[in-house]
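What follows is one structure encoded as structure tokens, with my remarks underneath.
Removed: one protein chain of the complex. Kept in place: all other protein chains.
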Amino acid sequence: MAELARTEPRAVRVALTALALAFLGGFLVVPLAAVFAEALAQGWRVYLAALREPEAWAALRLTLEATLGAVLLNTSFGLAAAWLLGKFQFPGRRLLAVLIDLPFAVSPVVAGLMFMLVFGAQGWLGPWLIDRDIRIAFALPGIVLATTFVTFPFVARELAPVFQAQGGEQEEAARMLGASGWQTFWRVSLPGARWGLAYGVILCTARAMGEFGAVSVVSGHIRGLTNTLPLHVETLYNEYQFAAAFACASLLSLSALATVGLKAWAGRRRAAAMQTSRSAP
Amino acid sequence: MGRPRLPGFRLSLGLTLAWLGLLVLLPLAALVLKAASASPPQVWAAARSPRLLAALRLSLLAGFAAAAVNLLFGTLLAWVLVRYRPAGAGLLDALVDLPFALPTAVAGIALTRIYMPDGWVGRWLPFKVAFTPLGVFVALVFIGLPFVVRTVQPVLLELPPEEEEAAACLGASRPRILLRVVLPHLRPALFTGFALALARGLGEYGSVIFISANLPFRTEIPPLLIVSRLEQYDYLGATLIACILLVLSFALLLALQLLQRGPGRAVRLG
Partner (left out) sequence: MTLELTAVSKRFGAFTALDQVSLRIPDGQLVALLGPSGSGKTTLLRILAGLETADQGLLAADRGRGQVGFVFQHYALFKHMSVFENVAFGLKVRPRRERPSRTGIRARVQAILDTVQLGWAGPRMPDQLSGGQRQRVALARALVTEPRVLLLDEPFGALDSQVRKDLRRWLRRLHDQTGVTTVFVTHDQEEALEVADRIVVLNRGRIEQDGTPQEVYERPASAFVYQFLGQVNRMQGRMRAGSLEVGGASLAVAEGGLAEGAEAAAYLRPHHLQVGLAAVPGSVPAFVRRLHQAGPFARVHLEAVHDGTELEAHLSQEALDALELRPGQVVYALPSRLDIFPGAPGPDYVI
């Protein structure tokens, strides 16, 4: 009896694997390697000196602050939205999901523009803010808002399926045992979904740290004040300070690699948790 | 379904709508209203600006081409990772997320250095990549890489082997099985992945502006035009371009959604 065609012939498998690896290597690994190579092109001392620049530090601090702000805001939103979408059926649910995904379809530059139109000097709230000496555009709050917009859907989208896979029985059991709504949420629902939350937060953090286009519009590019690290990289590059630019870029790349690792780990835990939710209790 | 059985419906609905309204719909409204304040001749002039049209053409061409390449190679990658499980698959799988996690500016300068005429790759190529539309294409391929892989992977993982085995028992050849049995399962994910990669590509800014050198009428992209309008304090001009870009993106995504037949199946944008 002829061999059943259950998978591709070995030669094909090897060729395809090689092709896939070549693609991955060429498009991913090479650029990543280039960042570090360029950063160290002028030697370790130049590299470290670039990282010790006060402007670089200020940029890093701003990036972290903006990221923290965006993550906190989006986590609190994400919890509410994920609970809503994952546990309830109601008319307009699909529309709501589409609206929440909207920021993905908007170019970051457009996002930045939108916030300038609201908070900028010529914007809706512009005069009102100037009167009260509140700075949003060209300052940290504006950066936080723009970053929050761009990373808006992440926590909600990654947490909602986990909530949904949980079903409602554990919550019902908790209620029968006398737990209040909040007790149920904090002691039963959320701990059961903690990997979905972690995964969403990691995604949100990664994207927030790397955001460029939206922040570029909102921040005003003021060196040492409103330059996030990615913006600082651009500034250095445009001034032909390549080694310094790549040095900062290498920092961001390292954080990206760490993120990627964390994401893989949390993703596995999340998949496992959802699997046990779906299968026999 | 009657009264919701679980707690917190009204609270979560209220919070979600409030957030959504303030953070997403309000800014969007500001954009739309600003654009609406323009007179029709202004809008028409902006839309017909040769520079914008050139930029849109480039974005669309490069975007589609890059999404197509990612469709092909992304599916291949997902297939290899799920079906063949080569050594180090875990590491490779994690790497796929890199374009997502890496700041676009970093990607931008890295790609530029590599594809410059004297760069690592550029020096081996007989044609120019950096500072040409081809460079834009390359950047968009990089950016869109994870999307198709990540949408196809879960489908492949859940694919029941019994269907392929049944087809094999019935005597179908491997290519035929792939075409008739596996592909239909993948179709929705392929559409979604393509749409996501395309949407991302159309709006991309950071990774493109370095490698393109932003040569007017040659390698400019619409987001760059918006920024240059803003630098000249022409908010209205910037808004008009932004709205045109938005409308284009939404129309494209909607068209893709409708193309992917299936009553009421929404292609999730994210």
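Some observations on this one:
We just call them A and B in the order they show up, numbering each chain from 1.
FYI, contacts are C-beta pairs under 8 Å (C-beta built on N, C-alpha and C of every residue); 3 or more make two chains touch, one makes a residue touch a chain.
For clarity, every value in this text was computed on a predicted model and none was experimentally measured.
Within the complete assembly, A:Ala173 is the residue of A:Leu48, A:Leu95 or A:Ala173 that touches the hidden chain.
Note on the undisplayed chain: of the listed residues A:Ser76, A:Asn238 or A:Thr276, the one touching it is A:Thr276. Against the chain not displayed here, chain A makes contact via residues 169-170, 172-180, 183, 187-188, 191-192, 194, 276-277, 280-281.
The rule we apply is simple: only the chains that are shown with their structure count from here on.
For the pair chain A and chain B, the distance between C-alpha centroids works out to 16 Å. Taken in their complex, chain A has these residues touching chain B: 4-9, 13, 16-17, 19-21, 23-24, 27-32, 34-35, 38, 76-77, 80-81, 83-84, 87-90, 94, 96-111, 113-118, 120, 122-124, 145, 148-149, 152-153, 157, 168, 171-172, 175, 180-182, 184-185, 203, 206-207, 209-213, 216-217, 229-231, 233-234, 237, 242, 245-246, 249, 252-253, 256-257, 259-261, 263-264.
Those residues of chain B lying in contact with chain A across their complex are 1, 4-9, 11-13, 15-16, 19-20, 23-28, 30-31, 34, 73, 76-77, 79-81, 83-84, 86, 90, 92-107, 109-111, 113-114, 120-121, 141-142, 145, 164-165, 168-169, 172-174, 177, 196, 199-200, 202-206, 210, 222-223, 226-227, 230, 235, 238-239, 242, 245-246, 249-250, 253, 266, 268-270.
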